[in-house]
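Working notes, structure below.
One protein chain omitted, others in place.
The block that comes next holds chain A.
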Amino acid sequence: MGVAKARGVVLPVDNSPTCGQARAIAERVLDPELPVLTLADLGVLRDVREDGGRVTVTITPTYSGCPALDEMRADLHRALRDAGYERVEIRTALTPTWTTDWISADGRRKLAEHGIAPPQHKAGPVTLNLTPPVTRVRCPRCGSARTTELSRFSSTACKALRRCEDCSEPFEHVKEI
């Protein structure tokens, strides 16, 4: 495991030269709940190792109960099997803990293009908030900073629902953790 720095995002990456095709295939698999992102964009793909005909892929859950994890495993299995790899093992690493900081710059751009406000960097989860929350999230459609949180939890645990006060459109925001 080496650590590569790319566009300000620190992602543990396996630099082993034996990793060829399998890594490229695994990186292209889409996230089942945010299908505008690949698993690599989302930062959940931690390691891909090829050893002869055997591939071991390590992914990490975003949230402890993320139901998409099973779909990711099945999708990775399928993509690698379709590419001719017969022995595929998907491991689920519990640590280090996933953070939205691992969403790549490309991933952030793709989220915004698809109307989902990307998480801020290094923000971390909210602390106890006993005053009206400060608006920091810009509308991904019109760019307005006047947005309101409608619900802290949205269609998935990782997103909040917000509305833009200028263009009136609702949009989702990937919460910082």
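Here, contacts are C-beta pairs under 8 Å (C-beta built on N, C-alpha and C of every residue); 3 or more make two chains touch, one makes a residue touch a chain; residues count from 1.
Throughout what follows, contacts and distances are computed from a predicted model.
**Student:** According to UniProt, what is the chain that's been left out of this complex called? Choose from "Hydrolase", "Ring-1,2-phenylacetyl-CoA epoxidase subunit PaaC", "ABC transporter ATP-binding protein" or "Cell shape-determining protein MreC".
**Tutor:** Listed in its UniProt record, the absent chain's protein name reads "Ring-1,2-phenylacetyl-CoA epoxidase subunit PaaC".
**Student:** In the full complex, which of A:A22, A:L45, A:C66 or A:L111 touches the chain missing from this view?
**Tutor:** If we include the chain that is not displayed, A:C66 is the one touching it.
**Student:** For chain A, enumerate the residues touching the unshown chain of the complex.
**Tutor:** 29-30, 58, 60-61, 63-67, 69-70, 74-75, 77-79, 90-95, 97-98, 124-130, 150-157, 161, 175, 177
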